[in-house]
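Beneath this line is the structure, given in structure tokens, with notes to follow.
Selected chains from the complex are presented in situ; the others are not included.
Chains here go by letter, A, B and C, matching the order in which they are written, and residues are numbered from 1 within each.
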Amino acid sequence: MLFHVRMDVAVPPDLDPEVRADLLAREKARALELQRAGTWVHLWRVVGHYSNVSVFEVPDGTALHDLLWSLPLFPYMTIEVTALTAHPSALSENP
Amino acid sequence: MLFHVRMDVAVPPDLDPEVRADLLAREKARALELQRAGTWVHLWRVVGHYSNVSVFEVPDGTALHDLLWSLPLFPYMTIEVTALTAHPSALSENP
Amino acid sequence: MLFHVRMDVAVPPDLDPEVRADLLAREKARALELQRAGTWVHLWRVVGHYSNVSVFEVPDGTALHDLLWSLPLFPYMTIEVTALTAHPSALSENP
């Protein structure tokens, strides 16, 4: 099923630069891995914010939670989760 | 450029049923037309709400405004617009 | 999967009493039917409010949306949907 997720990142400015760089590198690697696996379907940056808007395709809420919880940046993010479904006016529903 | 748009619909319950049916039919036709044109890129229903989350690919804000303003349901919708850009961890940016 | 849903009901005070009675009777019949089917797992009244807190067990978000959208009181409710998963400290996870 599909979930819409907004993540707002707030890494403390005084975090050790090496720790920070490692954190961001691991986050990016994980995001790419999940995109290649077809789980992290969309990933956009919100203009003017250290935030993203994403869409995930997962078996259920448990899979989404495990995925989000294990993101390297999870402790530094505020996350908003919204369940999605097909829209009756979407092309996919009106072939 | 890309815009993320959430639309919450509130058609008055006492609207004439024919007017309502016509409104919804025209909205659906327009949504399909804009999706086929590649402008209305994504259209999802929010679970439990008379709402959608959409992504539009338009030349600029003016094009998006003209599009939204001319939707048949525009007078009955609360709309939230968020500008998007490519995310540095998106697959498309890391080929 | 599990969803937590809060529904706040606002039936207009000037609704025709017969229409209202029919609406409530159909809502109750549907709620009982869904509880007997094991889909509407929990249903509580919020003290002092015309509201309920519920838990649904459904295959996915689409199933929940179809269920909520078809409730007789849907046009008169404000609905808040929250995805749930098993808690690592829950008894079921620590047999």
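Observations on the model:
Methods note: a contact is a pair of C-beta atoms (placed from the backbone, for glycine too) under 8 Å apart; a residue touches a chain by one contact, two chains touch by 3 or more.
Keep in mind that this is a model prediction, so the values were computed, not measured.
Shown here are 3 copies of a single protein sequence; counted across the entire complex in this file, the number of copies is 10.
Operating definition for what follows: only the chains that are shown with their structure count from here on.
With chains as nodes and touching pairs as edges, the resulting graph is complete, every pair of chains being joined. Rounded to whole angstrom units, the spacing between the C-alpha centres of chain A and chain C is 28. Between chain A and chain B the centroid-to-centroid distance comes to 22 Å (mean Cα coordinates, whole Å). Of all residues in chain B, those that touch two or more other chains are 45, 47-48. Across the complex, chain A is touched by residues 2, 4, 27-28, 31-32, 35-36, 42-48, 52-53, 55, 82-91, 94 of chain B. Contacts from chain A toward chain C in the complex involve residues 1-3, 60-62, 64-65, 81-86. Interface of chain C with chain B (complex): residues 3, 5, 12, 61-62, 64-65, 68-69, 75-76, 79-81.
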